[in-house]
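Missing here is one protein chain; the remaining ones are kept as they sit in the complex.
And now, chain A:
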Amino acid sequence: MAQRWLQGKTVRKGAAGGSSAHTRSSTPQVQSTSTTVFGGGVKDPSGRTAEFMSMDDQCPVCKSDRYLNPKLRLLVSSCYHKMCESCIDRLYTLGPAPCPICDNILRKLAFTPQTFEDLGVEKEVAIRRRIAKDFNKRREDFDDLRAFNDYLQEVEDIAWNLIHNIDVPATEKRIADYRATNAALITLNIQREEAYIQSLKEQEEFERQEREYRANEARKAVTEEREEREKERQEIIDRLETSDKDAAKLVAKQREKAMKRTATRLATSGYGDMSRLLAHRNRGKVVQDLPHVPLQDNIDCYETKVHVRMDGYDDFFSEAVRKDREGIMRGGGYRVEEAWGRALRCAMAGLDVMPQSGLETPAILGDGDIAMAPPA
């Protein structure tokens, strides 16, 4: 997802995280002392601008700080210099005027709220957003990886130049040229992006409906059950009134019927929805379920001959371990059954192996001290 990362957009992972869009209620909203509403700034995924502010804020122009003016709000100019709202009102209400710090001509409406503490970041994000609007090609738009990488490199070059004010006119020309030659593709990709966002929204919506539906079902089931129980009680009372049979028997019979009904209801409902939901989740991806193959070897551990008794042995060797109530001696996962099993296997180990005889096998020659022998 290199490209989307480049665009500085938040990529939503899966559809499950969709609800997070509305949880940022704690985003600090700054009271404005100015009559002008300043737009812009870097928005978070919910579309709000979280403004950066700290106790050390001080307007570089009028030197008023948060201690003197708790409502101090610093805004960022298009040349990335900070100024407080009162200074902006004072300097720019009468029209465009030079920046008191760098003498660039600024307008009042070009001031934006500050999001990041570091204005370099602020600038970079803004620039990247801007160029990502035009440079929105995707991997699929290229024939090979090389071309795509070259394209990404070009985007990075442009961003770098703009951020560091290198060859700004030439870079701007490059952007304009690019926009002119790729106009159709840019629009197409914008549409694609919109479609993608739309599909995400739809999926979210679908899931919400699903949840709602299930909640409804559950509610309905509860109501139904209550009604049924009410009806039963009424029925019993009616029967007891009209019939002359044994009361206890009647009640028992009715109870039985009710139990059966509940059982059938439980069986039919519940799992149906679940499976539907699961099917929906797994839509489009086929997970192959390979059977587990245990380790295969050709070793016989005397399984046919060894059998560890389930009820244990009268064994004074392992007595201490077995009687250890706190299990300190079994701390490492020691199981006396395994020790027994090992001993039993050892008892069978090579019982029928006949000893070698004669000298037929090649002799292991004592070659003196091996450590000092020259390497082969």
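Quick note on the criterion: contacts are C-beta pairs under 8 Å (C-beta built on N, C-alpha and C of every residue); 3 or more make two chains touch, one makes a residue touch a chain; residues count from 1.
Everything below uses one rule, namely that contacts and distances are computed from a predicted model.
S.K.: Suppose you had to identify the omitted chain by its UniProt name; would it be "Ras-related protein Rab", "Adenosine deaminase tRNA specific 3", "Cyclin-like protein" or "NADPH oxidase 2"?
M.R.: "Cyclin-like protein"
S.K.: Among A:Met55, A:Leu68, A:Leu94 or A:Leu145, which one is in touch with the chain left out?
M.R.: Considering the complete complex, A:Leu145 is the one touching the chain left out.
S.K.: I'm checking contacts with the chain that's been left out. Which of A:Lys71, A:Lys201, A:Arg261 or A:His307 qualifies?
M.R.: The single option touching the absent chain is A:His307.
S.K.: Taking the full complex into account, find the residue in A:Met55, A:Leu94 or A:Leu351 that is in contact with the omitted chain.
M.R.: Counting the whole complex, the residue in contact with the absent chain is A:Leu351.
S.K.: Just checking the interface: what residues of chain A touch the absent partner chain?
M.R.: That gives, for chain A, the contact residues 1-3, 139, 145-146, 148-149, 152, 298-302, 304-307, 309, 313-317, 340, 342-359, 361, 363-372, 374.
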